[in-house]
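Data block below; observations after.
A single protein chain has been omitted; all remaining protein chains appear in their positions.
And now, chain A:
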Amino acid sequence: MTQYAFYFDSTRCTGCRTCEMACKDYKDLSADIAYRKVYDYEGGGFTQFEDGTCQATSFVYHVSLGCQHCQNPACVQVCPTGAMHKDAETGLVSVNADVCVGCGYCHMACPYNVPTVDRSLGHSVKCDGCADRVAQGKRPICVESCPLRALDFGPIEDMQKKGEQANIAPLPDASYTNPCLFIKACDDARPAESRDGEVANPLEVL
């Protein structure tokens, strides 16, 4: 078995959303559904002085998230039908739409806001790691789309060498689900579970 994983270079990400839109194009998703999302994490502020000048401690960085294809996926654990499953060969987590009843437990259980129920289809939908492309020896469409070359995908052993397991805010502590996402942290990055900042674009990602 080869467990696949994503790599994300937060020193390069400019929050452009190209990965998200490439995915939406390839998967033919409507405006309301996204399998990959870009979170803007902001914090800090300004000190204003009496002479009218100011200094900033503001910061911002972005985190681009598809599915983490976790080693211990919460969505799979809570799925009552077995529709949500982890592939034995690739470790990619996906939905068997023929079996899924659209109960939404996976949506509620996932700490990364990944699966969602598409009411028009009546079942859960999510990033499947572009399993069809991977089977053809290609990389996921999002990885090949990134103008900043900030995404990568491959066997977990290779991705582990490039970054640390998903450990920056606004992500949860990696110990919950053991995500297959490895991140190169930027200077601004705060540790997972930090309260220094907040997701600044909730209307775009929730």
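We take it that a contact is a pair of C-beta atoms (placed from the backbone, for glycine too) under 8 Å apart; a residue touches a chain by one contact, two chains touch by 3 or more; residues count from 1.
Simple rule for what comes next: contacts and distances are computed from a predicted model.
Chemist: Going by UniProt, what is the name of the one chain that was not included in the view, given "Dimethyl sulfoxide reductase subunit A", "Molybdenum transport system permease", "ABC transporter ATP-binding protein" or "Response regulator"?
Modeler: Missing chain, UniProt protein name: "Dimethyl sulfoxide reductase subunit A".
Chemist: Looking beyond the chains shown, say which of A:M159, A:A174 or A:A189 touches the absent one.
Modeler: Only one listed residue reaches the unshown chain, and that is A:A189.
Chemist: Touching the left-out chain: which of A:D25, A:D173 or A:E193?
Modeler: Residue touching the absent chain, from the options given: A:D25.
Chemist: Which parts of chain A face the unshown chain closely enough to count as touching?
Modeler: 10-18, 20-22, 24-26, 28, 30-32, 34, 38, 42-46, 48-49, 51-62, 85, 87-90, 92, 94-98, 128, 131-132, 135, 141, 144-149, 186-189, 200-204
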